[in-house]
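Below is the structure I would like to discuss, written out as structure tokens.
A single protein chain has been omitted from the complex, and every remaining protein chain is retained in its original position.
Every chain is named by a letter (A and B) in the order it is written, and numbering of its residues begins at 1.
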Amino acid sequence: MSRIRFETGTKTELPALEPLLFELQQPGRSGRHVRGGDEADALIPAAFRRTAPLPLPELTEPQVVRHYTHLAQLNYSVDAGMYPLGSCTMKYNPKINDRAASLPGFADIHPHQPDETVQGALRLVHELQELLAGISGMDEVTLQPAAGAHAEFTAILMFKAYHAARGDAKRRRVIVPDSAHGTNPASAAMCGFDVTTVKSDARGNVDLDALTAALGDDVVGFMLTNPNTLGLFEERVREVCDAVHRAGGLVYGDGANLNALLGVARPGDLGFDCVHINVHKTFSTPHGAGGPGAGPLCVKKPLAPFLPVPRVIRDGSGTYRRETMAEHPNSIGRVRSYVGNFGVLVRAYTYIRTLGEEGLVETGRDAILAANYLLALVREGYDVAYERSPMHEFVLTAAKQKRHGANALDIAKALIDEGFHPPTVYFPLVVPEALMIEPTETEPKETLDAFADALLRIAKRIETDPQSVHDAPVKAPLRRLDEVAAARKPVLRYRPA
Amino acid sequence: MSSVPDDLRYSKEHEWVRVDGETATVGITAFAQEQLGDVVFVELPDAGARVRQHASLGVVESVKAASDVYAPISGEVLERNAKVIERPELVNAQPYGDGWMIKVRLADKGELGALLSPDDYRSHIGEGSAAAGD
Partner (left out) sequence: MGQNPYSPHTDADRAAMLARVGITSVDDLLAAIPHDARRPAMGVPAGMSEAEVQVHLERIAALDRTAGAGPFFIGGPVQRRYIPAAVPVLALRGEFLTAYTPYQPEVSQGTLQAIWEYQSLLSELLAMDVVNSSMYDGSTAVAEAALMAVRLTGRKRVVVANEVFSQFRQTLATYAKGPELEIVAVPSRELAANAAGAACLIVQHPDAFGTLVDVRAIAEAAHLSGGLCVQVTEPHANALLEPPGALGADIVVGEGQPLGIPLSFGGPHLGIMGCRDALVRQMPGRIVGQTVDSDGTRGFVNTLQTREQHIRREKATSNICTNEAIAAITASVYLSLMGPRSLRAAARIGVARAHALASRLAKLPSVTIGTGAPYFDRFALRTPLGGELRTALLADGILVGEGIGRHYADCGDGVTIQCTELTTDADLDALVGAVERATARHPVARS
């Protein structure tokens, strides 16, 4: 991150780090990326022609390059430093994965090309389907969902189709734990279902009594993250799954925390009926400032007939093809265009083949070790939400700091001044003043030590001078931003003064 | 400590009601706006709409939370507070004054009996009665 302000000579509407494209532009300036086609205007009937102005900025390429270079320098990123966001698995993103995705044979092929012209892409998709089935312990895989939440929606819609195919139309409720990601209840609601929340017990597990009480013959299924969002392995996961199954429901595995289970245990062996994989977490594909990701959904056989189309199969002669809707009359249909976020899937495939079986096993174990080590270092300064060995992440509470007048947000902002990206704060909702920390397996021990030192320094500062963290950050490109003003009078686009 | 005026009735969901003849004015309490933080958005029903006791009548939002406003009484909406929609910060500044939300023609005065008295509301929010000198 840069705190240098680059002089452009451009006047901005307000004091600013970098002018807007619209402030940098001058009519008449522009490059020559494409030219010609003037005869086209006469080919479009007047009634359809654009009469509205087209006030896109006019800039030269050097200006554009500097603008985005300056903007890039205002960002914190995994390439720059430790990014310990709990639940997000911000591990290092290998560059070979990006290069693989940009090979012309992968980047320059159109989804409408006939199968015989894209045998390489189809082979990769098919191999990845098989690899993910093996890693998750499931039978069949769709690579279509664009993200974890999209996979949740896909699966709950499949649950609906599964129950309907059995003539069971009375099921209207999806159960989620109180520690669940917000996407879980939102996905259930998009499928037209009501949501029942069950509480966690004192050890951070699903409260089995509360779950049993909530179950009934109107329950579609239960959505469970394991390890859960507290970073804890569900100690009675099989009993939980059995209870749901006894009530005729299905168990959805939210795979957000699958990094902890790589080579450690497979959701398919624990009682889940399906699980999604966030390849942008577990399989090292870049988060892209918010996306794209990919959310392959892996299911057990009974759910397979309802999977979206198309998937890729390999026929007897060794050629690959995309299946059609006609072959899968019970499919829920497609949940998006085409076979999935292919460019992201190529990266995940590259990562899995690079690491291999033993590398994946080491990944899960190193991620768990890193989290436990970091927790051992910081616990002298902070209260731990649940006194149990975590898996790949852990949740602290800033309750102690709050008594001194500083909260989780203050600690997050103080970490920025220490040179680190803050952890996830105020989630999960069941922990007051939560700080959710996931170091991942790719941070060296000395970085973990430095991060722990920073957290402990902040805890000391709060004891002696809590006011000082209220002013943080002071070393970031900007001070704290006024989110209230942004929401009260939304300014969502540029409009000329 | 949150203010709880003595001339109002309250709901457990933290709305207040001021009755004037057949008309009731409704808003959210000082305690509610403190819990919510800076209010950034208020959504209210149009005049002429009907609200039902205990059913949601609108929404108040802060940056990081959204909360339904429940009707403490049933009736027809006579007026909604245009000022509070334009300036949601009034809910924080004057929850019992300019931050009011709607005026309702009471459908059933009997419903008022189910609401909390100021003292009951104070103990509901864990603040004891003013008389107790907390």
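Methods note: contacts are C-beta pairs under 8 Å (C-beta built on N, C-alpha and C of every residue); 3 or more make two chains touch, one makes a residue touch a chain.
None of these values were measured; they are calculated from a predicted model.
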item	value
Selected from A:7, A:39 or A:380 as touching the chain missing from the view	A:39
Contact with the hidden chain (one of A:189, A:384, A:399 or A:450)	A:189
On chain B, residues whose C-beta touches the chain left out of the figure	41, 43, 61-66
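Rule of thumb we're sticking to: only the chains that are shown with their structure count from here on.
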item	value
Centre distance in Å when chain A and chain B are each reduced to the mean of their C-alpha atoms	39
Residues of chain A touching chain B in the complex	426, 483-484, 487-488
Of all residues in chain B, those that touch chain A in their complex	38, 40-41, 61-64, 88-89
